[in-house]
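With one protein chain withheld, the remaining protein chains of the complex are depicted in position.
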Amino acid sequence: MPYINVRILDDGVTAEQKAEVIAGITDIMVRVLNKTPESTHVVIDEVPLDNWGNRGKQVSELRKQPKA
Amino acid sequence: MPYINVRILDDGVTAEQKAEVIAGITDIMVRVLNKTPESTHVVIDEVPLDNWGNRGKQVSELRKQPKA
Amino acid sequence: MPYINVRILDDGVTAEQKAEVIAGITDIMVRVLNKTPESTHVVIDEVPLDNWGNRGKQVSELRKQPKA
Amino acid sequence: MPYINVRILDDGVTAEQKAEVIAGITDIMVRVLNKTPESTHVVIDEVPLDNWGNRGKQVSELRKQPKA
Amino acid sequence: MPYINVRILDDGVTAEQKAEVIAGITDIMVRVLNKTPESTHVVIDEVPLDNWGNRGKQVSELRKQPKA
Partner (left out) sequence: MPYINVRILDDGVTAEQKAEVIAGITDIMVRVLNKTPESTHVVIDEVPLDNWGNRGKQVSELRKQPKA
């Protein structure tokens, strides 16, 4: 039954990384919560940098600022 | 007030099918829960096959496996 | 694979009504999108009236206003 | 800690408008709930008009109807 | 059409604060995105401190640590 929604920035995540995230999270559901792989759904959403805000600004803007 | 989010695979669902899903779910809210069509919002998200994991694998990978 | 999240007011919805919503939405996924009942998950969230806002006000406040 | 998900129609919202929504919502979290900008995440999802249903129809269809 | 989901810690937020958050976010949708109050839904979810994790730990645990 677990449904896990992973929201990350649309930032060049590769298919292999997605596969590793899905496998890793499924393993945690099986190992820690005793769920089955068949009943575990992991859905990854990739959010454009213009559309994710932190510290009151778009990440696309934050990325333009010199590193502290 | 009902807000219904339908998350499905980005798998060639047609505009007509989306219309039928929206009409069908709205009808259930009206018939079963006595809600109005005006207050009922149905939002469909289509998720890339690389981004949906089940049984610890991406659906894009599962689709490559021979049928059991 | 469909995951459907139904967000409604915490307004005395009975177990029978929830069963009917789950059965109805699953039937739509099977009939219209050719999905299987086994892969279809329907999750109902019941939201307190203080926590749902429309027209800029909490539903708990809107319910105190005389009907138009 | 606040995570705010803003779901709107994919209807030509500009980067400037997104920036204003993010800044405005972050300000509310800081002013009203005493949260910090650093811990406040605002994520905007833009939904295709075919995929948002209200009054039992797709918004793309509703937009074809003459205004009441 | 906007649907805004505000996820915050279940941390003693008052009804008045919720009203202010709902009014404030609705005002932003009207002012910035030209939406109507009638079509704007704001839903607040309050998450138990045991159920929200940051820096790899539950907020309930983080709160036990001396302030840096």
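Letters are used for the chains, namely A, B, C, D and E, taken in the order the chains are written, and counting of residues starts over at 1 for each.
In this section, contacts are C-beta pairs under 8 Å (C-beta built on N, C-alpha and C of every residue); 3 or more make two chains touch, one makes a residue touch a chain.
What you see is a predicted model; the values in this text were computed from it and never measured.
Although one chain is not shown, part of chain D still touches it, namely residues 1, 3, 41, 43. By the touch definition given at the top, chain A reaches the unshown chain through residues 1-9, 13, 17, 20-21, 24-25, 28-29, 32-33, 35, 39, 52, 54, 59.
Within the complete assembly, residues 15, 18-19, 21-23, 25-27, 37-38, 40-46 of chain C touch the chain that is not shown.
Please note the rule applied: only the chains that are shown with their structure count from here on.
Between chain A and chain D, the least number of touching-chain steps is 1.
The interface of A-B is repeated, with over half of its contact pairs matching by residue number, by A-D among B-C, D-E or A-D. Across the assembly, chain A contributes residues 41, 43 that each touch 2 or more other chains.
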